[in-house]
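All protein chains but one are shown at their positions in the complex.
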Amino acid sequence: MGIEHASPAMILILLILAGPLFYFIRKAIKGHQFFVRKIAGIDAINQAIGRSAELGRPVSFCTGLTNISPTLYAVLGVLFHVARRCAIYRNKLILPQNQPDVMAIAESVMKDAYRIEGRLHEFDPSNIIYLSDEQFAFASGYMGTIHREKVASAFLFGYFAAESLILAEAGQQIGAMQVAASVSPEQVPFFITSCDYTLIGEELFAAAAYLTREPVQMGSLYAQDRVKIVIFGLIIVGVLIATANTIFPEVNWINIDTIIRAPWQDVKAWLVGGS
Amino acid sequence: MTNQTLILWTTIMGGVCTLSIFSFLIKENPFYRVFEHIFIGIAAGLGAIQGFRYFLWPQILVPLFGLNIVQYPDGSFSGEYNPYVLLYIAPLLFGLLYYFIYSKKHGWLAKLVIGFSLGASAGLSFKGFFAEMLPQLSSSFKSLVVMANGTIDWASSLSNMLFVFTLLAVMYYFFFSIKAESATAKKFSASGRWLMMVCFGSFFGSTVMARLALLVERLQFLLIDWASAIKTLFSFGPPA
Amino acid sequence: MNYRKALITFFTFLGGIYFFLEFVLPEKLPEALGGYVFGMFHSEISNGFIAIGAVAFALGLINLFYVHGSKIIFKRKGALNSIALLVSLLLMAYLTLNEWISSEQVNTRSADLRNLAAFSERIKGDAEKSDYEGLSVTERVVFLNDALKIELSKVQAVLDNRESAMPNFLYEDLTTNLAVVTDKAEKINKVINNGSVFTDFTILTDLSTALNILAPSFYKINETSYRTSTEKLTYDFVYEGFFVPLGSAMFSLLGFYIISAGYRAFRIRSTESALMMIAAVIVMLGQIPFYIYIWNGLPEVRLWLLEYPSAAAFRAVKFGAAIAGLYMAVRMWFSIESSSFIEEGKEGPQ
Partner (left out) sequence: MKSRSKLRSLLNLDRRVIFLFVLLALAWPLLNKYTIRPARMKSADKLFKIVDELKPEKGKVAFVAFDFGPNTKAENASQAQVVVEHLMRKRIPIILFSQYVLADPFLKSIPEKIKLSLESEFPEEKWEYGKDWVNLGYRPGSALIIQSIPKSTNLAETFIIDAFSTPLKELPIFKEKLTLKNITLLFQVTGLVGTFDSYVQFFQTKDYRPQFSHGCTSITIPEAYIYLDSGQLNGLLEGIAGAAWYSYRLSDEYKAREEDDAVLINTGLGIAHLLLIGLIILGNISGLISKRIERVAT
């Protein structure tokens, strides 16, 4: 059935999830170094910016159809890093945009990057190009813009829908080095066929942590892994319960998801009755 | 301009627009560029008004100005003005802070509304997380042994085993902070990557149908509707 | 922490509080805590949140006018295209606004009839109320009678100058419905003219039901004649002649690109690319009519590939993204970023 309000177990899970996050962030701030495996796509980000600096051609950073959401926050972390590098190399960075409110946020992030590198006076607001909030008017504007600007490297980060292959092919046709990161898995195959590097699902969220090695982001990344290990275990337990329930039907253990869904009254009854 | 000629010209212009976009397949060219700019212009003009017409006007401004209250011929009113509606002024003014993005000195004010919107989407994502994830989690608890009236149904059992294996292998591949030293760990992670590629290949294959379907529809339009419209245009005969 | 960052962090946290509590708190707080139902004004509050984003719609327009306006003024490369963009923007905005206003007018004409119906119901309702002190029933019915004459004459005007293009049955419906209403109106008029006190309330209810039948058929005629008006036809011409085909043509480019991308990328270079290719080919073969000539089991294999390995891998990626998204939401909500871009950056080395 639908979930309109949290059951006790869900509130418990939220509290439990918050534990590792704050614990590992504090540990990271205190200077603890975490091991993090290499992700090819992320090293390519700096390579791509360097390449466009050598060729003296612009970089494009597209946030696709991402609306104001946790995904946008992760994408802005990468944009912040890319914008700082472009400010240092004095490289033109264009931002084709799809939504007015997201554009305002992206512009404020880019300005902060130029300000931190002390290059605010070189920030050119006309590099923020609002195309359209209609999916395919946006795609057609993107295609034309990067072909005319002869972009040397293109970033496609965030939430994409069907237009993903159009954006990727446009970059591929002009020989741009492309790094893509899609939180929508069904667009990943098109980025794989048309881009040089593709970050998949949560690798997008990890990108900012990798690039900046900031304690908060590293701590959060490490905490995420811990939670995934718990879910990994939960799946194994759940599968074993389901298997046991099929082989010995009379056992009939309650599975994990029913426990999570148990409403307040059942939990109270269980606590009181100890059944 | 009779209705008939208008439909004729709509079809003709539709064909010209389609050909302008298709011309990009050869090379970025002026013919494409003009229609790209027209497309963005039309979409911006349409979007601005539609956003107003379908949300701001009916849901916020009409109740705010009491336009939904009718005055009857005898001067009495169909309903009273609900003063709580005035609370809508707060989000409207607060939303205007976005426009401070353009001011050098007060740029930070825009960050108030930006933060607020980010916070709102964060608040929403807690329910979204459970509402979407819980059914997925419970349907991942697939029994490794599937019974079909007494005997083990090997086909489904093996499929379930592969399902669980793929799920765990792909999750394992995405662990960032675990060194996969042992041989089995490396193979397990590699198999996660391979199975993910099978998934992406299936996605790609299942999408070819959708993309070609669109192209078929556009070609149907060009080869049948547009072609006959051009014929009538030049032959000045009645539309076919 | 300067006051600005504190304010930004506070507003960010404020943004999330309502939806978080709406989810965490049960439907109805237990009696001990006052039994308050938290989500009572849920749709109004949700509208408030949507309004914040909706107000930002002009940001896009400002950027378009700024970028393309400067190209035109300084006669930079592409100025001609920028003119084309701004002209089509203004033209489409005018046409869409015009279309909206004229369709609103069509609504108000039939709404006036419905308001009269509501008024006659109101007269009857108030009369039955004990605590009602307003105008007497007869005085209000006089007002009703005058208003009725004006509205019915408008309907009659439409009937008098029929448009040839209009289907006839619409006029017949309107005439019959109008006759029913006029008959009720005459009864009321007779009572008013010979100055007696108005008592028979059943006429009011009959009048209201008759008016509520007349309104939709009056709307149908206005709406159909509006559909052939110049505003609507020009709007449709630009919408159906430019906007829709440009969108469909853009989308159909994918038909070309997916085949060129498949041809370029599906080369056996590594196990991964080979696996991806094989899966793609099997799924493609499984959903086209020609599979019968290759192997009857292909759709089954396609289904199995989609249902088991693909669904599982897709779900694993979603699990990871969901947890990462949840953690990002928590960090976003509490603004936990050490050198976050949200705070006021210090001026770097000049």
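As written, the chains take the letters A, B and C, and residue 1 is the first residue of each chain.
Criterion: a residue touches a chain if its C-beta (ideal position, glycine included) is under 8 Å from a C-beta of that chain, and two chains touch if they have at least 3 such contacts.
As the structure is a computational prediction, the values presented were derived from the model and not from experiment.
Among the chains on display, the ones the left-out chain touches in the entire complex are A, B, C.
Considering the whole complex, the residue from C:8, C:137, C:306 or C:336 that touches the absent chain is C:306. Within the full complex, the residue among A:186, A:202 or A:225 touching the omitted chain is A:186. Checked against the full complex, the candidates B:76, B:138 or B:191 give a single residue touching the omitted chain, namely B:138.
In the full complex, chain B touches the omitted chain through residues 25-26, 50-51, 54-55, 59, 124, 127-128, 131-132, 135-136, 138-139, 199, 202-203, 206-210, 212-217, 219-220, 223-224. Counting the whole complex, the residues of chain C in touch with the unshown chain are 39, 42-43, 46-47, 49-50, 107, 110-111, 114, 212, 215-216, 219, 223, 244, 247-248, 250-251, 255-256, 258-260, 262-264, 266-268, 277, 281, 284-291, 299, 303, 306-307, 310-311, 314-315. Residue positions on chain A in contact with the hidden chain: 1-4, 135-136, 161-162, 173, 184-186, in rising order.
Assume only the chains that are shown with their structure count from here on.
Chain contacts here are complete: no pair of chains fails to touch.
Per-chain Cα centroids separate chain A from chain C by 30 Å.
Multi-chain contact residues, meaning those touching two or more other chains, occur in chain C at positions 22-24, 53, 56-60, 64, 78, 246-247, 250-251, 253-254, 257-258, 262, 276, 314, 317-320, 325-326, 329-330, 332. Counting partner chains per residue, chain B has residues 21, 24, 33, 36, 39-40, 42-44, 46-47, 98, 101, 111, 114, 117-118, 120-122, 125-127, 137, 140, 164, 167-168, 171, 174, 196, 199-201, 203-204, 207, 211 touching two or more of them. Residues 2-4, 6, 10, 14, 34-37, 39, 67-70, 72-73, 100-101, 104-105, 107-108, 111, 131-134, 136-137, 140-141, 143-144, 147-148, 162, 165, 185-186, 188-190, 192-193, 200-203, 206, 221-222, 224-225, 228-229, 231-232, 234-236, 238-239, 241-243, 245-247, 255-258, 260-261 of chain A are the ones touching chain B in the complex.
The touching residues of chain A, counted against chain C in their complex, run 4-6, 11, 14, 17-18, 21, 25, 29, 68-71, 73-74, 76-77, 80, 97, 99-101, 103-104, 108-109, 112-113, 115-119, 125-126, 128-130, 132-134, 136-137, 139-140, 148, 162-163, 165-166, 168-169, 183, 185-186, 188-190, 192-194, 200-202, 204-206, 212, 214-217, 220, 223-224, 227-228, 231, 264.
If you check the complex, the residues on chain C that touch chain A are 22-27, 53, 56-60, 63-64, 66-67, 70, 78, 246-247, 250-251, 253-254, 257-258, 260-262, 264-266, 276, 314, 317-321, 323-332, 336-339, 341, 345-350.
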